[in-house]
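With one protein chain withheld, the remaining protein chains of the complex are depicted in position.
Our next item is chain A:
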Amino acid sequence: MLEQQLLNALTLGSVYALFALGFTLVFGVLAVINLSHGAVFMVGSYAALALVTHFDAPLWLAILGAMLISGTIGLLVDVLILKPLRARNAPHLIPMIATIGVGIMLTSAAQGMFGAEVLRFPEETLPAGEFIVGNVHVRALELAIVAIAFILMAVLFTLIKRTQLGRALRAIAESPKAAWLLGINVEGLFHVTSFVAAALGGVAGVLIGLDFNAITPQMGQPILHKGIAVIILGGMGDIRGALIGGLFLGFAEVISKAYLSSQMGDAVAFGLLFLILLVRPSGLFGRKLERKA
C-alpha cells in the first residue's frame, strides 16, 4: 500500500540525498567531479561492518568510525592526487579520470580484503523493534536511517548558511581568487571539504548497507550513477538541489518499482529525470557552471 511505499521512498531518498550532498559539495567547492565518491560510499559500508563484526563495536560507534575512515580516504585523495593536479593547473577531465582510478583501486582492495560475495550485518547488531503507525509498519532501523540522514544534512545546511566557515566555502565556490584575497586558506578548506564530503558518502554507505543488509564491493557503482543524476537534476554544486534531487529520485524509484514495474524501476526514475532536464537543462537550482578564476 501507498503509505508503506512512501516510507520506503523517504528512507531511500534521504540516503541518496546524503550521498549526493557530499558529491555536490566537492563539485561546488573544488570544481571537481569526484568519481571515487561511490567507492568511498562502499568503503564506509565495509568499515562499519568490520568494526561491528571484528571489534564488537556498537552500531553508533561503527557509524562514527566509518565516517572517520571514509573521510580520511577523501582527505588523502585530495592531498595526494587532486592537490598536485591543481598545482599543475590540470584541465578538468584529468582529476575526474584520476578519481575513476581511485574508485577502481578501492573496489579491488575491498574485494581482496572481504571477498566478492555479499556480506551482511549480524541480525543482533541491527536496531530491532518495529511499530505500527496507522497501517504502516515502521522499522526502528528505517527511522534511525532517516533521522541520521536528516540530522547530518541539517548540520551541514546550518554550517554552510550561518557560519564563517560556510561563507568561506561559498566564497570559494564562486571565486577561489577572491577567497584567497579575503585571507581564506583555500587549499586548507579544499582538504576540509574533501574530508567532510567523503565522510557523508561513507555514512550513506553504512545506511544503505543497513537498509538492504547487503554489502558488496560493487555497491558504489549504481549509487554513483544515481548521485551524478541527482546533482545534475538539483543543479551542480547546489546543496538544496542535492537534497530535493535525492528525495525525488528515491520516490521516483520506489513508486515506479511498486506500481509500474519492478524490473523497470530505475529506467522509469531516470526517464523522469531526463524529462525534467529537457525542461530545465541547468537543473532545479542550476546556475551557470563556469566560475571565475
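The rule we apply is simple: contacts are C-beta pairs under 8 Å (C-beta built on N, C-alpha and C of every residue); 3 or more make two chains touch, one makes a residue touch a chain; residues count from 1.
Heads up, the rule we're going with is that contacts and distances are computed from a predicted model.
Peer 1: Looking at what's absent rather than what's present, what does UniProt name the missing chain, "DNA modification/repair radical SAM protein", "Sulfite reductase, dissimilatory-type subunit gamma", "Acyl-CoA dehydrogenase" or "ATP-binding cassette domain-containing protein"?
Peer 2: Answer from the UniProt record of the missing subunit chain: "ATP-binding cassette domain-containing protein".
Peer 1: Among A:61, A:178 or A:258, which one is in touch with the chain left out?
Peer 2: Spelled out, the listed residue whose C-beta touches the missing chain is A:178.
Peer 1: Quick one: which of A:83, A:120, A:167 or A:240 touches the chain that's been left out?
Peer 2: For the chain that is not drawn, the touching residue is A:167.
Peer 1: Tell me, which residues in chain A touch the chain that this view leaves out?
Peer 2: Residues of chain A in touch with the missing chain: 164, 167-168, 170-171, 173-175, 177-178, 180-187, 287, 292.
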